[in-house]
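Only one protein chain is missing from this complex, and each of the others stays in its spot.
Labels for the chains are A and B, by order of writing; each one numbers its residues from 1.
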Amino acid sequence: MLGEVLNPYYLQVLCFILINIMLALSVYVPLSSGQLSLGSAGFMGIGAYTSALLAIHFELPLYITILVGALLAGVVGIIVGIPSLRLTGVYLAIATLGFGEVIRVFFINWENVTKGSVGLTGIPQLGRSLLNVAKAAGLEPGAFGLRNNQFVYLALAILLLIIVSVLLWFVIRQKNSRIGRAFASIQMDEKAAESMGINITYYKVLAFAQGAFIAGLAGALFAHTIGFISPADFSYHRAVEILIFTVFGGSELVIGSVFGAVILTLLPELLRSVSDYRYILYGIMLVILMAVRPQGILDVHLLLRMRGKRMTRGTG
Amino acid sequence: MLIEQLINGVTLGSIYAIVALGFTLVFGVLGIINMAHGEIFMVGAFIGVLTTSVLGWPLWLAFLASIVVTAILGYFLEVFSLRPLRGKKGVSHLAPLISTIGVSIFLENLSHHLFGAGNKPFRAEFAEIRFEIGSVTIYLVQITIFVISVILMIGLSIWLSKTKAGKALRATAENIETASILGVDTKKIITLTVMIASGMGGIAGILVGMAFNSVSPQMGLSMGLKGLAIIILGGMGSVKGAVVGGLILGLSETFLVAYGDSGYRDAIAFIMIILILLIRPQGIFGSKAAEGR
């Protein structure tokens, strides 16, 4: 019964969509405080390699390795974030880009540990360890009418869904809180915010570190979903891809990042015939978007209009 | 070996310098980092390959073709990607950056499609001429590259400071509105600037093809990132800085390979970016004003 409906292919794609939503969020949070970070691929790599290596060499349970990976990425985010306070706008973007590339070269050359470009194989897969946990608890997939690999991907997808939901809840709550308002004011005008008594240092580093943590978390989950990573997975191309999720979907709203990640992850699957030209289309799309609608597809006006409210122009 | 590596470093550095000149010109006038510059450089190199290997044109004609095509690309870049963003209220300062990233992705993948992924050979008799001084071999191409980069630097400086167009450009760089009130056709100047910058990218591209015998669609990305590092090191908007920065980067990369671990070669540029931005964001020759942007 369930067995026919749940195709591991769809579930696999769903898993990647969820991971990409996380990555989009990792760009969104710093961006909401006015910081464009192109280093998300680097933090993703830190999370991925840390978690994978801990799991392979020390055989620690995955929930520990993933957490450690994300935390390490977050800590590096703080370390990188503090000196970056002096930089604004494009300067910050380029510095973070440089950082991401340094990390990648570092992974390539630290061959003893990361095995360089050959990559790390045999990374324990999260879904499969969930299956083992279930079996140990006496649950058999067959009882639900599922095959083993369907259960694996279903469990993985559900876990990712939970994690993403928690993240989204957190980010949205934060946006509507004092912290979120501090971010927004810093984004609009740093000097004004500072003169209003907002501790810019604290908030900027907070946003940056949060972004790094989320990227690291996504990276670790990515490693344990796909089972094999290499430095090429965390290149400049990846950073640009992640950036596009948020920029395309809508950089003002959290839902924009979600939207962007969903559509752009599905695109290669739906548009296989046009998949060849995918990046060419992305390039053209970015140019058109920036010229015509730089805030991305979804923005506040659109959302309000969709909810049927009218945008008043000052008078009731 | 030291002399040879020195020559290698200066040649590489000169090419980096020419690429950086293009970057610095656009940044100086528009305050925009053109992430597509590296790809324009790559297109210039491919035009060189196409005209010499496929069409069999002589070298000087290939040069001309390369400059023309890249200048036209620059024109399109300005009109479609940069101009719509100017003067719009509420557009974040990041929009031009992202737009040029879009152009760079577009160009990189377009050339993958048109030219395939691999290196293409570049044949030119000029590239074969060499001199032997003792145990050291110097190629005429290497000397030419260095000379061209110096000429371009001097030429650009003179143009900027002495000619009417150059002064108009500097005025526009200072303040677009004031310049336009004073009668400068800012739109034309800006377009001209981007075209010149792109043309220089084309020159660098074809020089690379000649010097190293190979062009590949991947060369744009790494050159673009290195070019960024150079203008940050030398000071964004500074012509002198671009050349000095380029030479410094070329020499450090070469010496790292010669005496250290060649695996970390690319990391130098990026580490440099980070360090400079933290210690002295305006670069060696940059002015403090640049920091404010």
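As a convention for this text, a residue touches a chain if its C-beta (ideal position, glycine included) is under 8 Å from a C-beta of that chain, and two chains touch if they have at least 3 such contacts.
We take it that contacts and distances are computed from a predicted model.
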Discussion item. I notice the complex is incomplete. Of the names "2-oxoglutarate ferredoxin oxidoreductase subunit alpha", "NADP-reducing hydrogenase subunit HndC", "ABC transporter substrate-binding protein" or "ATP synthase gamma chain", which is the UniProt protein name for the chain that's not shown?
Written reply: "ABC transporter substrate-binding protein"
Worksheet item: Which visible chains touch the chain that is not shown?
Response: A, B
Item to complete: Please pick, from B:Gly56, B:Gly116 or B:Gly155, the residue that touches the omitted chain in the full complex.
Response: B:Gly116
Fill in: Footprint left on subunit B by the chain that the document does not show
1, 4-5, 8-9, 11-12, 112, 116-121, 128, 130, 137, 139, 208, 211-223, 253-254, 257-258, 261-263, 265-266
Discussion item. For review purposes, identify every residue of subunit A that touches the missing chain, sorted by number.
Written reply: 7-9, 12-13, 16, 108-109, 116-119, 121-122, 125, 128, 148-149, 226-228, 230-233, 267-276, 278, 281, 285, 288-289, 292-293, 297, 302
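By our rule, only the chains that are shown with their structure count from here on.
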Worksheet entry | Whole-Å separation of chain centres (CA-atom averages), subunit A against subunit B | 33
Response to the item:
Per the touch rule, the subunit A residues reaching subunit B in their complex are 36, 83, 86-91, 93-95, 97-99, 101-102, 105-106, 108-109, 236, 240, 243, 247, 276-277, 279-280, 282-287, 289-292, 294
Item to complete: State the interface residues of subunit B toward subunit A in the complex, per the touch definition above.
Response: 33, 80-81, 84-85, 91-99, 101-110, 113, 221, 225, 228-229, 232, 261, 263-264, 266-267, 269-271, 273-274, 277-278, 281, 293
